[in-house]
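Up next is chain A:
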Amino acid sequence: MPIQEITTSLTPLLVVAVSLGAVPLILLSSRRPNLREFWTLLAAIAKFTLVLTLLPGAQAGKITQISLFRLFPGVDLCLKADPFGVYFALIASGLWILTSVYSIGYMRGGHEHKQTRYYACFAVCLSATMGIAFAGNLITFLLFYEILTIATYPLVIHKETKTAITAGRKYLVYTLSAGLLLIAAALWTFQLTGTLDFQAGGFLSASGLDGKTLVPLFLLFIGGVGVKAGIMPLHSWLPTAMAAPTPVSALLHAVAVVKSGVFGVLRVVGFVFGPTLMKQFGLDTILIVLAAVTIILASLIAMRQDNLKRRLAYSTIGHLSYIVMGAALLSPMAFSGAVLHIAFHAFMKITLFFTAGAIYINLHRENVSELSGIGRIMPWTMGAFALGSLGLAGIPPVNGFVSKWVLGLGAVQSGHPYILAVFVFSGLLNAAYLFPIVHRAFFKPGEGLEGKTEASPWMVAPLVVTALFSLLFGIYPDLFFRLVQLAAAIGGQIGGLLT
Partner candidate 1 sequence: MKRWHWALLLLLLFISLVVEFFFLSHSQEEGSHWWSSIPAFWILFGAAGSMTLIILAKLILGPVLYQREDDRND
Partner candidate 2 sequence: MIDLHIPPVAVMIIGAVIVPFLPRILRSIFTVLIPAATLAVILVVPTGSDPITLRLMDYTLVLSRIDPLSRIFGIIFAFICTIGGFYAYHLSDRWQQTAALLYAGSAIGVTFAGDYFTLFICWEMMAVASTILIWRAAGEESARAGFRYLLFHVFGGGLLFSGIILQVQGSGSFVITSLAGGHSTGSWLILLGVLVNAAVPPLHAWLTDAYPKATITGAVFLSAFTTKTAVYVLARLFPGWPILLVLGVIMTLYGVIYAILANDIRTILAYHIVSQVGFMVAGVGIGTEMAINGATAHAFSHILYTALLFMGAGAVLQATGKRRLTDLGGLYKKLPVVFWLYLIAAFSISGFPLFNGFISKSMTVAAAGEAHHPWAMLLMNLAAVGTFLSVGLKLPYFTWFGKEPHSDEKVEPLPLTMYFGMGLAAAVCVLHGLFPQLLYRLLPFEVHWNPFTRHHLVEAVQMLTITFIIFWTVRWRWLKPKKAVALDVDWLYRRPASFIRRWTVELVDDLFEGVERFGLKSAHWLTEQVKNPYFWRMAKPGRPVEYTPDKYRPASSQLILTLLGLFVLVMILSLLIRG
């Protein structure tokens, strides 16, 4: 294995800490909303810039790390910005900037209460997400994973209605239980191998363990990360969590929380177990089945949902399992496709969620059946929605097609060509539950829309930006940050070690 250049630097810690530092400032500015929002935006831009400084190193395959302190011998809390971590951090922090702009439009347009608490919690959540991205070992990962859970709770119950609180309770039940499974898995791993550090290609293979231990261990891990990753049947917190305000659903439940889940799956498959071990004990088959079932069933259920956000939630569940499937297929191309889909799906899904929120604030409509004709008064919003829909169905020239293509190549490369049928069928189902919305918005006459115009620019601008990015990435995938190359490198790093 080529020796990776490791440098020590304060940057990963700063990335995590910068939004935490903004929290007291936000809390103190609660009476001056513009100043408060300024702190959020400043923190977001600072965070993103810091991650950008790590990007060239990541593209060259370098790792930047910083050890926080030693918990006990062999285990320290450490942040390691490896290429995969930087990739995830880039997407999450970049999208936070856009979500913050969007939040301003949404929260103010809807005259939401407790905005200070909202912005403060958001900042903590992003800190935790960065921590997850840069976690160098299982214990650090776990710590930030749980913090993310707790910090998102106030955001889920934000509206404080009965539905919201029930949703929050369900969310906690699922995620905290999963956390327990993850803790158990981590402890057991430590007991078996004495180390918890992530390593490309997995560190369990060196331990010479057999299937009797590895299979239950794997199941524990998957139970742990699978809840956040929306793998069926652990998924049902996601649609319920749609009771949260839309920016929360958008960033957290389409980007940060759920992507932390699949990020965890990829870490487990690629950096704990490793492809060789996975294949040896048939662990990949377990995951392939779970992913395939989730992809198809989630899309089928999505077709039935009239509430727009719930439909999008099930769509997210389906697409998360594209990523899980990519991990399960084990070939370098498949991993690359999964990594790529983390970013590309985030862009598309966040566009759709932003759209849903804009429609809600602007027209107070939540259900698909109420959306007739809104395309004429909200052309930018629905145009972005149309682009996102095309991409999710895997139709070029939107970026969703590129990740689907790479995943497809990965499926054949891994010796499971029939999985192509799953992706193709899912694309068809995506078209079936998303295109009617586009058609209804643009080609049906509207009702009760007199005197209404496009939503607030604070909301429309971010969603147009994400839609545009989706289109640009689809036309020329390596346009920004050379994401495709980075994803390919990460995929090769993990999957190339399949013997």
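By definition in this document, contacts are C-beta pairs under 8 Å (C-beta built on N, C-alpha and C of every residue); 3 or more make two chains touch, one makes a residue touch a chain; residues count from 1.
The candidate set was assembled so that all candidates are chains of the complex that A comes from, given by their letters.
Keep in mind that this is a model prediction, so the values were computed, not measured.
J.: Given that all of 1 or 2 sit in the same complex as chain A, name the one that actually touches it.
T.: Here, the candidate touching chain A is 2.
J.: Give the list of chain A residues in touch with candidate 2 in this complex.
T.: It is residues 13, 16-17, 20, 66-69, 77, 124, 147, 150, 169-170, 173, 233, 236, 297, 300-301, 303-304, 390, 393-397, 401, 405, 408-409, 411-413, 417, 420-421, 424-425, 427-428, 431-432, 435-436, 439, 442-444, 477-478, 484-485, 488 of chain A that touch candidate 2.
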